[in-house]
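The other protein chains are all here in position, but one chain of the complex has been omitted.
Chain nomenclature is as follows: A, B, C and D, assigned in order of appearance, with residue numbering initiated at 1 for each chain independently.
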Amino acid sequence: MRLGRLSKVTLGAITGLVLALIYVPLLVVLVNSFSTSKNLVWPPPGFTLEWWGKAFRNAGALEALWTSVLVALSSTIIALVLGTLISIALQRYQFFGRDTVSLLVILPIALPGIVTGIALNNAFRTILDLKLTILTVIIAHATFCIVTVFNNVLARLRRMGTNFEEASSDLGAGLWTTFRLVTFPQLRSALFAGGLLAFALSFDEIVVTTFTIGGGVETLPIWILNNLFRPNQAPVVSVIAVVLVVVSVIPIYIAQRIAGSEQTRR
Amino acid sequence: ACGTTSGSAGPTTAADEVGAGEGQVSILAWPGYVEDGSNDPTVDWVTAFEEDTGCEVTSKTYGTSDEAFSLMKTGEYDVIAASGDASLRLVAAGDVAPVNTDLIPNYDGIYDFLKMQSWNSVDGKSYGIPHGYGANLLMYNTDVVSPAPTSWDVVFDKSSPYAGKITAYDSPIYIADAAVYLMTHQPELGIENPYALDETQLAAAVDLLKGQRANVGEYWSDYLKEIQAFETGDSVVGTTWQVIQNSVTTGNTAVVLPDEGATGWSDTWMIGSEAKNPNCAYEWLNYIASPEANAQATEYFGEAPSNEAACEFRTEGSCEAFNAGDEEFASKLWYWSTPIEKCLDGRTDVTCTDYSQWTAAWSEIKG
Amino acid sequence: MTSKAPEADTSTPPTHPARDRVAAPSITLARRASTYLSRHARLRLAVLLSAPLLWLGLVYVAALAALLITALWTVDSFTGQISQTWTLDNIVAVVTGSLYQTVTLRTVGVAILVTIVDIVIALPIAFFMAKVASPRLQRILVIAVLMPLWASYLVKAYAWRSVLSQDGLWDFVVAPFGIESPGYGLPATVITLSYLWLPYVILPIYAGLERVPDSLLEASSDLGARTWRTLGLVVLPMLWPAIIAGSIFSFSLSLGDYITVNIVGGTNQLLGNLVYTNVGAANNLPLAASIALIPIVIMFVYLAAVRRTGALNNL
Amino acid sequence: MIDHTSRPVAIELSALTKRFGDMAAVDGVDLQIAEGEFFSMLGPSGSGKTTVLRLIAGFEQPTSGTVSLFGRDVTTVAPFDRDVNTVFQDYALFPHMSVLDNVAYGLRVRGMSRITRHARAREALDRVRLADFADRKPTQLSGGQRQRVALARATVVEPKALLLDEPLGALDLKLREQLQVELKELQRSLGITFIFVTHDQEEALTLSDRIAVFNNGRIEQLGTPAELYERPVSPFVASFVGTSNIFDDAVSLALLGRRGTHSLRPERIGLTVGDTADGITAPGTIAEVIYLGTNTRILVDLDAGQRITVLAPYGRERFSDHDRGARVTASWRDADVISLQSPTTPPTAPSEKTPIEMRSR
Partner (left out) sequence: MIDHTSRPVAIELSALTKRFGDMAAVDGVDLQIAEGEFFSMLGPSGSGKTTVLRLIAGFEQPTSGTVSLFGRDVTTVAPFDRDVNTVFQDYALFPHMSVLDNVAYGLRVRGMSRITRHARAREALDRVRLADFADRKPTQLSGGQRQRVALARATVVEPKALLLDEPLGALDLKLREQLQVELKELQRSLGITFIFVTHDQEEALTLSDRIAVFNNGRIEQLGTPAELYERPVSPFVASFVGTSNIFDDAVSLALLGRRGTHSLRPERIGLTVGDTADGITAPGTIAEVIYLGTNTRILVDLDAGQRITVLAPYGRERFSDHDRGARVTASWRDADVISLQSPTTPPTAPSEKTPIEMRSR
């Protein structure tokens, strides 16, 4: 559509403005990480590097970060496998109950986290008599992460069609070889995009985690939650948040590169 | 004993001796109670314990007493640091076992006024070691609130000039604060103990709190939230903990123990009824009651220590700031206890309202 | 025609350079399985579906069902033990209690407002990203929208608390123009939740817009529709599924939130708080489960309503 | 031209039927294709050509009937175990692989070593004159180049038969004509069976040894290009293969003096101004003159009530747009009139069995 110059400028201005607004709270966090106030008070009374130093020496935060990465990575991998299987089934086959299955995939994300949290907590503890550990967190996270993978892979499969798979089997490749050499490589960027979103969902999850995590383990959000109850840790939390935002550019950028190069290929 | 009706498997008798350590212990506690240097290398009293006893500590922190209560139900924890609003529930549910204080040498050093209280003993049996204590004080902004308040009127009076900037603690246990106020202002209700309210008394407290809600700016439960609110001026008066007053950096706040008295808390180290590492658990209880460890832990969290000798190990003036050992101050406090059906004030002609009723009431109050 | 063409070479087989013929693929176990599976479509489907269905069924559906059953039990208020006697008391209490009605209305109101705010903000941004920005700028914008996701939820909520506080950044920057900070309360809750979920709404709408071919927009203006009419008559209707997909995020995440409202909500509580309080306090899981039924029912109604739009394939 | 009767049968379809729901996409097809034959399936959209091809390749399972390849019943055999290869309409080149890897793919899944398979793939690319493009990605190729890669990929595994589903359908006219020639040459040099699907009658006539004309899932007529063009068995074939003037019963009676349905090719009709002409004649008025470069197409409204199409090649008397409305006489030889049978039972080998009126020269 040929938009008038004015429309374009207006849209651009709105976008710029909203993006700026999106970053204002993050800026506040950034400023707080250098503020002498321990309590995230605005305007900051002074400048200090103390918190940055403390953050990098904070073993608990680093351990929680590692736990979070482990949890997010594990649940993402599970979600990738299950999400891929289920989207192939739904996209390539007609069967009774298809709609129910797709509703089932969506439900864990559509129902509020606290519902998921107490349901899983109850199931793990009182029904299965399981000890809450990092494993229960991973199971819980994987459950609501499946949907992001599912959506991305389903869309890709739909666009891909069956031609390439047929061509492969036509050339003599069995089912597994076809998946390995033809289907999977073309799903890769969809898996990456879905995986990235799954990772982000898991990485920042508090509510479900609260109800499914066991003693002695903290994910980063839980660590942050606890530290907001602990004296004098708020600025360190800010530092961690800033670092996360900055570091997150890398995976997002990679995902964009993959998706972008594919777009130009299409 | 209270626990008998629970039907749960928990032992109702304490241990007779402390055997060899099991090599590990798992502890459930408020944040800041079990620090091993991982959050701040300079804050560490766990490592010393581990070196002394060979008991590896794994700890989990909780945000509210209610969360602690449900976590303890998992039976995964050997030790819990429970506030008074959880302790009796834990006893009643059979989740914790009596503690043989004879096995804990450092128990001798604990202030007597904290021992064998309604929140840490049942039927003359000790259920744990006092950790530290504090009052739910009235904090106010000295720039805004004048004259300096001496009564809880400023937060409960419907026509308080500070309407909209009042804050209050976000928990059912806050009903006891209203009850303390009512003890002075509506003596006809006959409240003897703010944790022993019959239905009429509870209704009166609820009324008071519903009236207060219109004036409350926000409730707080994590203290970063309250510190911020006072520093920015969003809140100017309300209940607080000493540690919060100490953390406010703007210097325009003060705390007072109002004439009506106040609620307070004294946390208790308890041992799980299904503890898998009872020996290490006893080791921990003894350790944390020691003057050095008690000093470190209570100072870091911001409360008065329970061990008289601990003040020697705390920073200059920090014990005074928390009125440590001030018996008169302590006598004005109604320490958090779990309200149960059997009235804590000894009445037998009525049944009192229990914590679940308080919980329902609290939800109603907040609306 | 009299002349006869010389015999063409087509009737003789082609002469390949002397070498092996291409061998057939070797018979491995995987290949034998392939051969077997390729004849049994149902079995293939079973292989694909069994793991995910087992997972979702065992982990999620069973847990949810158990929770709903719990709603029919009671808890012994003294010991905190669940007693498995069937009763509708909790559900009746939730359905009839005025507290629950008030809080449900408040929560749904907040969730709807958050959803509307997010959609209204997301539409122009997504449009700019998908239809105006150059590919390069597009990439940068996607990154810019995604990045805040990584600054912890709690940290962002606290940042908003700071922004909205008295004499905070809001009052510092905006109040001089006459718009004072709303302070802590429901407006602050709506603002903060909208902020938190915005990326989850922008992304599906952006993806949806990318699927609207430019030629349709051109066709519309070619037929005389000005920009706004094109947006209203062509873009918006085609975008519905994507918008609804985004709304599922913002709506359901708001419906279950209890942390943000604690931080910036003043004295207000939402359904999530009630559930949360009841799980902990007195450990009354049956009542909590009954309250949890409210958002579950709301989401089911919502999902059933939007299923026809095809939005469920666009999350 | 290959004589399909004297050669061994490569592909045999017996009573092949494929239903999708209620609808029979392929409806009882019997067919034998000889080794080395260039065989085309021609028919309108939706007539079942692709479905037949997919049944042969094994992508679809027949509802009933059987498929045999080189004497072996393969009806239930998986595509990867059938000795035929397919060139897809959209080529289906793997977008994530280079041209070389695409071509080497079939060899790779057969476990051939990297060096050998690359060497063979390069040879195959050489054959289609794309040796220089080995390292490109398919998207970096033009349509015609892609088609050649698809051919190389399908032929490098030396299949006994090659199935081609409208491989030229997506290309523009010029490129298409050029590639038709290349395809024919490739088939000659490989000497393997080609089964070629198209809906373009000119393409089918140009390339094929034999053609099956499909309609509604059935073979309406089977024969050599000349047989189809010169002896169509039904109005459908007559007008699908080339343009035909179809005379129904009434018109036949009026113009030819006998009953029945008849067809007459536009290029067999002469047109003269005025009313002198040989053979059968019919007066009329010029309705439209369309300049086609090579030929001129003239629509004439006969006084008998029928509009006919006449194709005037260069060299005969020339008509132009200005002649619209002019009175003319159309004339043709009776021998050029084809009597059409009704299409109820389409014969599979019309050249032997059907009693159609032969055109005498």
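The criterion applied here is as follows: contacts are C-beta pairs under 8 Å (C-beta built on N, C-alpha and C of every residue); 3 or more make two chains touch, one makes a residue touch a chain.
Model, not experiment: these values are computed from the prediction.
Among C:Leu88, C:Leu216 or C:Val301, only C:Leu216 touches the chain left out of the display. Checked against the hidden chain, the listed residues D:Ala121, D:Leu311 or D:Val337 yield one contact partner: D:Leu311. Touch with the hidden chain on the side of chain C covers residues 1-6, 8, 213, 215-216, 218-226, 229, 233-234, 237-238.
Contacts to the hidden chain, counted on chain D, fall at residues 1, 44-45, 169, 172-174, 199-202, 205-206, 225-226, 229, 240-242, 265-268, 290-295, 297, 311, 313-315, 320-321.
Heads up, the rule we're going with is that only the chains that are shown with their structure count from here on.
With centres computed as the average of Cα coordinates, no chain lies farther from chain D than B. Chain A and chain D have Cα centroids separated by 54 Å.
Each chain gets a centre from the mean of its Cα atoms; for chain A and chain B, those two points are 38 Å apart.
Counting only residues that touch two or more partner chains, chain C has 24-25, 34-35, 38, 158, 161-162, 165, 167-168, 279. Along chain B, residues 67, 73, 224, 228, 232 each make contact with two or more other chains. The touch graph of the protein chains shown belongs to none of the named shapes.
Contacts between chains, counted with the stated touch criterion, involve the pairs A-B, A-C, A-D, B-C, C-D.
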